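Accompanying notes for the structure given below.
With one protein chain held back, the other chains of the complex are shown just where they sit.
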Amino acid sequence: MNKNLVGIAAFLLAAFVLVPVVIAATGRWDLYYTLTSVALLAIGSAGVWLTFYIGRINIGQGAYALMGGYVSAVLMTKVGFSFWATLPLAGLFCAGISVLIGLPILRLRGVYFAMITLVLTEVTRLAALALPVTNGAKGITSIPLPGSLSVFGITLIPDFATMANPKLGFYLLAATLMVLSYVVLWRIVSSRLGHLCRSLQQNEELAASIGVNTAYLRVLTYAISSFFGGLAGAVFVAISQSIYPSSFAVADSVNFMLYCFVGGLGYVTGPMLGTFVLYFGWDLLSIAKQYQLLVYSSLMIAMMLVLPNGLLSLFDRKGGKK
Amino acid sequence: MEQILANGLYLGAQYALIALGLTLIFSLMNVLNFAHGQMYVFGGFVTYTVVAQWGLPFIVGLVASAVILAVMGALIEKFLFRPVIRKSKRDESTMLLAAGIAFFLDAVILLLFGEKQRGVPKIVDGVFNWDMRLIMPYDRILIGVLAIALIVGFIALMQYTKAGRAMRALAQDRMAAQLMGVDVDRYSMIGFALGALLAGLVGGLLVTITGINLGMGGPTSVKAFMMIMIGGAGVISGAIAGGFILGMMESIGLTVLAAYGDITYLAIFASLMVFLAFRPQGLMGKPWG
Partner (left out) sequence: MLRRTLLKTSALAAVASIAMLGTAFAENPVLKIGFVGVTSGPAAAWGTSNQRSMETRAAWINETGGYDIGGTMYDIEIVSFDDQKDPKRAIAGMEQMAQEGIHYVVGPNVDDGAAAVRPVAEQNGIMYFPYAFPKELYTAPASNAVLGMVANYQSGPAIYKYLMENNGVKKVAFIAGNESDPLSQRDSGSAAAKALGLEVVSDSVTYQMDTTDFTPVLLPVIQSAPDLLVLSGVSPANAPQLIRSARELGYTGLISTETAQDAAVLQEGAGELANGFISVGGASTPELASDMMREFVERYTAMFGEYNDESNTKVYALEYILATIAANPAALTDVEAFKATMDTFEAPNPYMVGDAKLKYVGTTSFGQKRQVSVPLVVNVFNNGAFETMFVAQVD
């Protein structure tokens, strides 16, 4: 337990102090955006990981990221909401929609659930193209930067447009959200809910037969998962100040899933690590020029052969084999 | 009306052939092969290279695609999927491997064959025109017939040969098959090779009609996923049914809904989701495939 606390403290220190200091010292300002992306994508994969936790392969997180992005964009540009108000609303909207969608489709399992969520991503893209409120193919552009956030007259967060370095602002925002998401994730896993989820993952019929309300549990976890997706999407919109139906596509949904696999499905911090490794890996491999994708995919296959249970399985005690 | 049906049949035949390979691999190894679309593209490019670049007859290209893809499939099963399935704690881990292979093939295709759209010259000229009610180019008819012939051949293979029986036994119950003396490793490899071979054949057939480019892999996989969902994953007849149903839906939907603009696919996808909500295992699938 103590060891865990030290680890968490070290991580917080690294994320909120070390990273800005190192970036300021080395002048690698571009790392802020990369790390911001990693943090946001890690929030999305945290959601995917949670659905894995109840034994469902979720390839539909891109759909909720897109929905969250559109909710935030539409509320800001058409209704005039502040970004800070749209952020939780985007998450809640996605959670609400996911309950409606989840009720029928969560009855599916295995590859059926995987494939239907994949289709859901495509449905969302097509819906964004067809619906009038999203401005269709032309997307929503020129979205303002997040304004200031004040409670009782005290300014908590300054206006991003007046910041000397909005990149740092976005980074801190994303990192904070990520830390909060993973705290929630960790709480869920170590709570009674987590135990129940594990029972679902192992044997749904058995869990139901001993009185676990499986339907309720599935929808609840799926809603939390989608909330994370919506949150990530909304912040991305604030950074790019634009959103198009293709902003989150099937490729993103697949990537969210891959991040979870690479990190390891058995570990709460797995998706975070997986996101970090895969995202940074791609950037680092740009030195391989036209062989970038070749090297990237080869490494992925090689990793799968050596560590099929994810990177974190490296730290497992010996004898943990199946 | 005749035209819509004919279009649907033609689309269905090619879709069913794509779905067959995917469902075969799934039924044998419980692997959702994300790389299936890329294998199809690879097969198309092989045929293109043999026919358009080297000037050899079409049938040679088709055979070359089939052979190369079969070998590729066998190697992928033996050296990649088999060890990973053995070592991993959860079945789903193979999805990452499959996705990695899909990326890898994408990269290889780009490096080997380039980024351009490719096509081979028409193998038969002329258009069948029945009084403007039914218009179908001859090459399309030929490819459609060939596709149906291949489907029939595949079913015959599965029904009447020793390897086919062994694979069906494997698909039904891996453990039982093993106990009955079926060489599981060997037939898994043959099955995977056969699945890849089918993908290569479709690629080779379709390159004469639609051409091929490296972008077609991913979307083809997604479409194939939908077909096997409709029919039921891991069931041969389901894949065939799914292919023809999707083909018909597209053909009818595009004609009926054309006036409403961009919603044909939205409608197809949405109805698929509703359908699966009521029948989670597809038309003919085993529950919880």
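When the chains are written out, they are named A and B in that same order, and each has its own residue count from 1.
What we mean here is this: a contact is a pair of C-beta atoms (placed from the backbone, for glycine too) under 8 Å apart; a residue touches a chain by one contact, two chains touch by 3 or more.
Owing to the predicted nature of the structure, the values given are computational and were not obtained by experimental measurement.
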Which displayed chains make contact with the chain that has been left out?
-> A, B
Of A:Ser148, A:Gln201, A:Ser246 or A:Ser298, which one is in contact with the hidden chain?
-> A:Ser246
Decide which residue listed in B:Ala52, B:Leu142 or B:Leu283 touches the omitted chain of the complex.
-> B:Ala52
Residue, one of B:His36, B:Arg90 or B:Arg118, that touches the chain absent here = B:Arg118
Can you name the residues of chain B that touch the chain not displayed here?
-> 3-4, 7-8, 10-11, 14, 52, 106-107, 110, 114-122, 127, 129, 132, 135, 137, 140, 206, 209-211, 213-216, 218-220, 223, 250-251, 254-255, 258-262, 264-265
For chain A, residues touching the missing partner are 28-30, 32-34, 37, 126, 129, 136-139, 141-142, 145, 166-167, 236, 239-242, 244-247, 249, 251-252, 283, 286, 289-290, 292-293
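The working rule: only the chains that are shown with their structure count from here on.
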Where the centres are mean C-alpha positions, what is the separation of chain A from chain B, in Å?
-> 32
For the complex, which residues does chain B have touching chain A?
-> 26, 32, 34, 80, 83-84, 87-90, 92-93, 95-97, 99-104, 106-108, 110-111, 218, 222, 225-226, 228-229, 233, 261-263, 265-266, 269-270, 272-274, 276-277, 280-282, 288-289
So, in the complex, the side of chain A touching chain B is made of residues 52, 57, 101, 104-105, 107-112, 114-116, 118-120, 122-123, 126-127, 129-130, 250-251, 254, 257-258, 261-262, 265-266, 290-291, 293-294, 296-298, 300-301, 304-305, 308-309, 321-322
